[in-house]
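Only one protein chain is missing; all other protein chains are in place.
Presenting chain A:
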């Protein structure tokens, strides 16, 4: 059983009146790749900075490797950070940037040289040791920032949107490299991003944050398929949010009225008969069926628009009550614009939320 490496206990961070982080608790396991995901201003970077020691929590405790670090200065914490804009020291060569951490720990020169060359080798930039940061490309600077941060063998590596400044292709490549690096080093990674695809690709677990609070913590697959809150389902990937009303409740199923149709979904404990609900169904989980086929869920719609997007076709349809449903369909779909069609999806892949007044505006 993996040990807890970082533990956040009821952490709150206030900037004046603003609760940047609002009473979050979280345990991060040794060797885990954990991503803090959320829109800007959700508190993910503040959380990271509190773990690094650059900010002190207003209340709550932070534990790193079973030790309470609330009062420990950043330079005494066994964590290192890859900064969003790299923050490579502009007046030092690549070698000296990477060696900085070892020099601060007064590592002997021979050992220092060896370790610097090893880590430069690891990021494939050995021949750039005498360059200054401004003589490197964005991707190279990125690698040096990683090399500089891992040379002290930290127990935890904190990464603050490290790929944000790179172009898409390089970003995809670096995502895999980072993931492989993390697996080979066995270091715990805490990764901050607002890019949900990046989070899904790289993470062992994802923490979805919104307005300083944690919305859901789980493995990528559960986050994507079983989003616990409406925020998670709309923030992660594309989804259809539909309004409905509970018609009947049985032991393990709810019967909902959606437009003029009735569908059955899994039961949610907090939802009662006559409640207004919101359903989330991913576009790629919806299929067209023939009128003659029979399914648990079979919804008649009108096709409004077909948009070819390369690998798939996006079809916009409309229910009898005017609500729109977007379907990500294969390119050989048999539907045409302005015709009637029938939709189905698996009831396990329908996520139902109780609608409160605020979210009804969705």
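Rule of thumb we're sticking to: a residue touches a chain if its C-beta (ideal position, glycine included) is under 8 Å from a C-beta of that chain, and two chains touch if they have at least 3 such contacts; residues count from 1.
Heads up, the rule we're going with is that contacts and distances are computed from a predicted model.
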item	value
Listed names "ABC-type spermidine/putrescine transport system permease subunit I", "cysteine desulfurase", "3-isopropylmalate dehydratase small subunit" or "Proton-conducting membrane transporter", matching UniProt entry of the absent chain	"ABC-type spermidine/putrescine transport system permease subunit I"
Residue among A:21, A:52 or A:159 touching the omitted chain	A:52
Touch with the omitted chain, as defined above, among A:57, A:101 or A:244	A:101
On chain A, residues whose C-beta touches the chain left out of the figure	52-54, 73-76, 79-81, 83, 85, 87-91, 100-101, 104-105, 148-149, 152
